[in-house]
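Got a structure for you, written out below as structure tokens; questions coming shortly.
Missing here is one protein chain; the remaining ones are kept as they sit in the complex.
After this line comes chain A, so read on.
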Amino acid sequence: MSRQTNRGTESKKMSSELFTLTYGALVTQLCKDYENDEDVNKQLDKMGYNIGVRLIEDFLARSNVGRCHDFRETADVIAKVAFKMYLGITPGITNWSPAGDEFSLILENNPLVDFVELPDNHSSLIYSNLLCGVLRGALEMVQMAVEAKFVQDTLKGDGVTEIRMRFIRRIEDNLPAGEE
């Protein structure tokens, strides 16, 4: 029995469980602190944003990907490199809008919701809303203003989890007043 390799994969699994469990404890605490689900959703988005603006640096340092030339490349990098690196999953990319400025990330299984069930009195809670904030914050740091929102959620009974990403505009670098 090769115990060595068992330990290796076990500890990888365990550290993702650490994140999942910590996230669960966070959402539970937020539900206790804020009375309604909308406030919790907003708080998760804000926290995700703060994480995203820092995570992007870690991501760029580790992954060595160059600048993306268009939104399609961005989508690929998000799904195939970023999600894989941090959450160990590769979401599918579908439902491109005709203008190429909207797409969907399809997560067959969302590691954040392992062991989670939504109780009836929290039906409008977007449990994984942190992810939307992270995506928004990270992309803002690379000059893209985007909107991310959940349109399907396995916690609410849907078959898959779907995040809709919409490109709003490119953020121009603002030069300080007085410079040209």
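Assume a contact is a pair of C-beta atoms (placed from the backbone, for glycine too) under 8 Å apart; a residue touches a chain by one contact, two chains touch by 3 or more; residues count from 1.
One rule holds in what follows: contacts and distances are computed from a predicted model.
K.L.:
Name the omitted chain as UniProt records it, choosing among "Protein MIS12 homolog", "Protein YIPF", "Trafficking protein particle complex subunit 6B" or "Methyltransferase type 11 domain-containing protein".
P.N.:
Record says "Trafficking protein particle complex subunit 6B".
K.L.:
Determine which one of A:Glu38, A:Asp58, A:Asp76 or A:Glu147 touches the chain that has been left out.
P.N.:
Touching the chain that is not displayed is residue A:Asp58.
K.L.:
If the missing chain were put back, which residues of chain A would it touch?
P.N.:
11-12, 14-26, 28-29, 33, 43, 47, 50-51, 54-55, 58, 85-88, 111, 115, 130
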